[in-house]
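A protein chain is absent from this complex, but the other protein chains hold their places.
Just so it is clear, A, B, C, D and E label the chains in written order, and each chain counts residues from 1 on its own.
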Amino acid sequence: MAFQMIAAPHLRGPNTTSKYMFKVVYGLIPGIIAATYFFGWGVLTNIAIAVTAALFFEAIALKLRRHALQKYLCDGSAVVTATLLGMAIPQLSAWWVPVVGVFMAIVIAKHLYGGLGYNPFNPAAIGYVVLLISFPKEMSQWVSPDWLGPVSPDKLSFAQTLGVVFLDKIPDTTSLDLLTHASPLDYLKGQLKLGLDVSAIVKSDPEMWGTFSGKGWEWVNIALLFGGIYMIWKKVITWHIPVGMIGSIIALASIVYAISPETAVNPLIHITSGGIMLGAFFIATDPVTSCASTKGRLIFGIGAGSLTYIIRTWGGYPDGIAFAVLLMNLSAPYIDRFTVPTIYGAKTGAK
Amino acid sequence: MIKQMITASLLLTLYSVVGTGLVAYTSAATSEQIKANEKGVLVNSIGEVLPSDNYDNEITTDKITFADHAALGTANPVTIYRARKGDTPVAAVIITEAPEGYGGAIKLLIGINSDGTLAGVRTISHAETPGLGDKIDINKDDWVKDFDGKSLNDPKPEEWKVKKDGGVFDQFSGATITPRAVVKSIRTTLVYFKNNSDSIFSKPSDTVNTKS
Amino acid sequence: MLIPILTLGILAALFGLLLGYSAIKFKVDGDPRTDQVSDALPGSNCGQCGMAGCGAYAQAVVEEGAAINLCPPGGQPVMLEIAEIMEVEPTEMADPTGDDDANVVLVAEVDEKDCIGCNLCHKACPVDAIIGMAGQLHVVVKEDCISCKACLKPCPMECISMQPMISQNEPVWPLPRNHEGATV
Amino acid sequence: MTTQQLWKYHGGLKTIPHRKSLSNSASVRTAVVPRFIVIPLHQHIGKPAIPMVNVGDKVLKGQKIGRAVEFVSAPIHASTSGKVIAIGDRPVPASGGAMGECIVIETDGKDEWIELDPPVKDFHTLDQASIQEKIRLAGIVGLGGATFPSHVKIPGGGAKVDKLIINAAECEPYITCDDMLMRDRPHDVISGIQVMLHSLQAKECLIGLEDNKPEAAQALEKHIAKENISNIKVIMTPTVYPTGGEKQLIKILTGKEVPSGGLPLNIGYVVHNVGTAAAIHDAIILGKPIISRLVTVSGAGINEPCNIEVLLGTQIKEVVEQCGGYTDDFEYLIAGGPMMGGALMNDEVPLVKRINAILCGAKGEFAGPQDSMPCVRCGSCANVCPTKLLPQQLYWYARSGELDKCNDLNLFDCIECGCCSFVCPSKIPLVQCITFAKNSVRNEREEQRKATRSSARGERKQVRLAKEAAEKAAKKAAKQAAGSAAKAKPAAKASAQLEAMNQEMKDAMAKAREHLQEMCEIKCPPASAPNDITIEPTAAPVKEALAKAKELLK
Amino acid sequence: MSQYVIILVSTILVNNFVLVRFLGICPFMGVSTKVETATGMAFATTFVLTLSAILAYLMNQFLLIPLEIEYLRTIAFILVIAVVVGFTEMAIRKTSPVLYQLLGIFLPLITTNCAVLGVALLNVQEGNGFLASALYGFGASIGFSLALILFAAMRERITAADVPRPFKGPAIAFVTAGLMSLAFMGFSGLV
Partner (left out) sequence: MAKVSLSEISINGLWKNNPVLVQILGLCPALAVTASVVNALGLSMATTATLVLSNLIISLIRNFVKSEIRIPVYIIVIASVVTAIELSVKAYAYDLYLVLGIFLPLIVTNCVILGRAEAFASKNRPIAAVVDGLMCGLGFTIVLCALGALRELIGNGTLFDGMHLMFGEAARGLKIVVISDYKGFLLAILPPGAFIGLGLLLAGKNIIDHRSSAKS
């Protein structure tokens, strides 16, 4: 009588990779709802196009590499990548923008390295950065703040949004210049260059500035924060990276703000504008590309936060999240070498 | 031991003497051409804004240089080439920079006729974002040609702005900072020229360093 | 024309003296083959061999028996040259895309049916891993076989072959593979 | 129950299906004596025992049939009376279907005991050395799973033992044999502990058990109270896998950590399993060697899950039959717990001292082969690792064959508890990869030793050849000398030549020997120093030479 | 003062020699398979680059310019660098084995690194003074070291990845360097 040969342990926990990935998508839902509410249907079209393209490219890559199609397509990682990229690009982007981004993310950043789990760089961040440096114009046309508000009939309808996205057909009543505008961070950066002080800038354009930060952006960030807390609760991520990242931004911003309140953006605006919550809870935490140990993750978070602050404040790009994450990605293997936890018995050990 | 050292030394000397000889010979043979080339570049770019039959002096040497120039709003060297026909000043070509570009200073060549109208503007170098701010480059866009013939009277000084700021000059869609910086710098230069046109043309030329 | 030639000539003379001096003063004695191998290498000092430059690689080849096919800039010609200097068999150039699967250790095994006890294999084995007297069955002590294959050729019955060594340790779990055949 | 401060160790699994009630509700059975008993000679850590009986010998229950050859080894006893019918390789319960040397006994059904030492009334009269010897002769090995010969854990030479810790955690799911043992035989457990306390000169004993065994704890407490013993404490710990690992138990009970690469003794503790304690009671007080053990037979694939006292050497198949046989949807068999036990290819293998449970999995009950995904570095494995290793990194380096890096990450501190594999969302067989790496490292070390040995052997061959050549030359010279002696004249010259030659040869030999000596001393670890390998191509039959070589090489 | 800070930030991050200016790529690719070697190389490069920046400055200022033979710059610089580095290597090798293991063995790797000559030539091109030249060399080498060491750690990780066969080896290393360079573009605009 011969039985099966299997290595111990013979019990396995209930968690699976795809469950794990889809929890990230659930975590994103509050943010997606808030963004759609404030910025319109374009958010959803972006995500839909990105997800479709991601699955398509993923399938092709898997096919070329002769890997089991269904197993990997269902793992959910491509969906996460695409959703994040879809949320990170301007809302009324033409259809090819997310497609190019997703191509870079899935094919170049992920499958050239062997697909799920092997990529050293965050695919979504790569996709975003490639788009940003290749198509800066398209990437700075954010839906205008004066257009903000609930999705209502006199704004762009779903059909009209599709027209803009797929056919480049802008309704006669408006124009792309009217619809879009620099993002609040971008605007702030531009105005600061002119030597204005922050409070004046914020007051000057009530259309753009909301309760305590960029109109709409603040609430999207808060919704994402809740999604992030859900993920921590569900143990999808640990607190180290988000806390390290947001904490270091607050710390740096507070110091600079304390030194010169006129020219420095206050910490509250910093952490509620741009992609900060998306970055801190969903992008920097990508387990594949961040550090392995908890100490490493804390360092990773602090590094990402500091770099974000530096790039935002002194660099050429209005929001440095994606760059900061990539820069930390490329440091992660090195950080891992120094942050091996002390094992049981090492302190007392003779080794 | 000494012998070994000396042979090594002699051999090396031999080869380097031969090598250097070769290079020195090439240098001698090409130096004229190279000098002409180097001058040619300057002449060409000046020629872009100022046709060479408009003047008859040796414009490349008729120049004044400032280490920095507060009136032009830059901390870097500024050079002014002067074009004259006979003794009458025809135009000045000012190499200056717009410090407030998106990616740092934008180096500009601004030709101003003696009557205060713009003979032409060219971007010499810049670090603006490709695809967004780089339309100031004549190879990418004709935008800089808009300035031809403009002066402080046309448009009026308060209209020397991009449209978004209430002026007359186009901005690029999605990029206002770059054109804003360029327009501002040109305007400053025109103002400077208007206020100092006499001294600009009367100052003696720098002694030009003619190195081989 | 004289100035440049003179300047560099003097400079070169000085450097020549310096180098000639240091070549004597700082001479490091070593295996002469190191110098030979070093001369054969491209001198690009690019580090692709995994060593700190050509000199280090030459030293590694001569003193530590490093593989002779590690220098991509030199390519096959240089590999052949090293093989000549080191008097070893030439190999293929390493394929950078190659799979480096853990290779199984092969050891010699005498087929008991055919062994006629000629004792030739015993004589060939450099480490006395084959035991047996003339006229009797010969056996390979697997633990001592160094896989050199020196015993294969002399055997008139061709009854010695290389077989995978079964580890003496407890049953080894292989590195698991997923169904695509890649190690998971 | 004594309330005492407890500590925590990193990681562990809190939510894991325990399924203990499956087997701990039925009462303990005793297996019948089977027709054949197969007793492996290697049931412990250390050298296998050497058979002391021959085929055809009659043996009695409890008779020593295998002799321990070293200190770290254990003798083997016949578990019932009968006739030895074979000695040779038989399948033994190890993963991979390995074979091992066994003694096969055809039982006579009489179950007749050999004459035992008289029971000891007061163990206080025995000194440490004699207790140790008695334990050794009784063949007692750790019954918690590691089967380390128990007598070795009684340190001689004045090493101070602070506390004796009794491991009754039984943290593995399904297994309840220690639980039942404590419920049924509290007296024997406590008595065994007292013997150990005496022999170790330890002040105190802590019995650590998980709080899912209140009955067992009560039984022990009651007995302790009855006997009015003050230095044995029963401590309940939270139910977290793998609290039963000795390092984890020590940490939980005392807050101290066993040094990496060290032993509990380094910090003054000795850990024994409760089953071991009961076995020591049997050995010292009753004089009985270990011939049977309590085994949990459980799982959804067995008809009557229970605990059963089985004679060592009984085929697992027969144990299963006595528990009602497999169910229809039975799928696979595990020797040991579901977390650390090995799957068995075959149920026709004997029960050995190590096996504390036989689990029969029904379809879908156990994980079965896993289709793993790539590691997503989620870190769950590191979060649960009780040793605070980074299983994920170990796995990556094992994959890419970077064993040095594995070692840097403390590969050998892994206790193979399986927590990491359990939680991995990608279902990666981490433990398997880690054992692979461990084996590879061991093989590599072996390889190195071998290389050193090879070069030594190579040198020796050269020496031998030189010697042979010299001898030949000498012979020739002698012949010549003899020839020339006939000619009478140059005889002196010839003999001088011969002399010189001999001298030269001697020098060469001495030099070579020196060299060899040096090499062996420097490079070879003394355990396998090749200077005592003597494989000369003598006239002895090859088989014998080979056997000798093998033995020497071990 | 701020000029020097700018030189450092610029050479290390914004115009990273390897990732943005494309100098010294060969050793960047060749010596990055192990972090340990990469680290040794990093130290050695820092030493040589700084030294050669200084030497080249002196050479240019006190020999080539006065004699008006600037066109011999390339020959003169490379000769000086090669000889001084070669001499240093031999000297260290004989005098301090420890230092040689740490640093010396990497020295020959560097003379053919075009960053060395690149630094010297760029310094002349930008008209840097003595201190600025030295800092420029130092910053460039720190930038090189940073990229090299991080890249090496990254490559070690990639060796374990399931990279498609045609991309195994240098190909994926180039892609990785590309993505690193992409990340470094985030620093643009800092100075």
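Just so we're on the same page, contacts are C-beta pairs under 8 Å (C-beta built on N, C-alpha and C of every residue); 3 or more make two chains touch, one makes a residue touch a chain.
Note that the coordinates shown come from a computational prediction; the quantities given were computed from them, not determined experimentally.
Participant: Wait, the hidden chain, what does it touch out of the ones we have here?
Facilitator: Visible chains that the missing one touches: A, B, C, E.
Participant: Could you tell me which of E:13, E:161 or E:185 touches the chain that is not displayed?
Facilitator: Checking each option in E:13, E:161 or E:185, the one touching the absent chain turns out to be E:185.
Participant: In the complete assembly, which of C:78, C:110 or C:129 touches the absent chain?
Facilitator: Answer from the full complex: C:78 touches the omitted chain.
Participant: Pick out the residues on chain E that sit against the missing chain.
Facilitator: Within chain E, the residues that touch the unshown chain are 19-26, 28-30, 71-75, 78-79, 82-83, 86, 111-114, 116-118, 121-122, 125, 165-175, 177-179, 181-182, 185.
Participant: Could I get the residues of chain A that touch the absent chain, sorted low to high?
Facilitator: 100, 104, 108, 130, 133-135
Participant: If the hidden chain were put back, which residues of chain B would touch it?
Facilitator: Those residues of chain B that touch the unshown chain are 7-8, 11-12, 15-16, 18-20, 22-23, 26-27, 30, 33-34, 37-38, 40-41, 130-131.
The rule we apply is simple: only the chains that are shown with their structure count from here on.
Participant: Quick check for the class: compute each chain's Cα centroid; which one is farthest from the centroid of chain B?
Facilitator: Checked the centroid distances; the maximum from chain B is D.
Participant: Per the centroid of Cα atoms for each chain, what is the distance between chain C and chain E, given in Å?
Facilitator: Once rounded, the distance between the two centres reads 33 Å.
Participant: Approximately how many whole Å separate the CA-defined centres of chain B and chain D?
Facilitator: Here chain B and chain D have centroids separated by 85 Å.
Participant: Going by the contact rule already set, what residues in chain B reach two or more other chains?
Facilitator: Within chain B, residues 16, 19-20, 23-24, 102-103 contact more than one other chain.
Participant: Using the touch rule from the top of the page, what residues of chain C touch 2 or more other chains?
Facilitator: Answer for chain C, listing residues that touch two or more other chains: 4, 7-8, 11-12, 15, 19, 23, 173, 176, 179.
Participant: Taking the touch rule as given, give the residues of chain C at its contact with chain B in the complex, in rising order.
Facilitator: Answer in residue numbers: 1, 4-5, 7-17, 19-21, 23-24.
Participant: Report the residues of chain A in contact with chain B in the complex, numbered from low to high.
Facilitator: Listed in rising order, the residues of chain A that touch chain B are 134-137, 140-141, 176-177, 182, 190, 193, 316.
Participant: Within the complex, which stretch of chain B touches chain A?
Facilitator: Listed in rising order, the residues are 100, 102-103, 129-132, 173-177.
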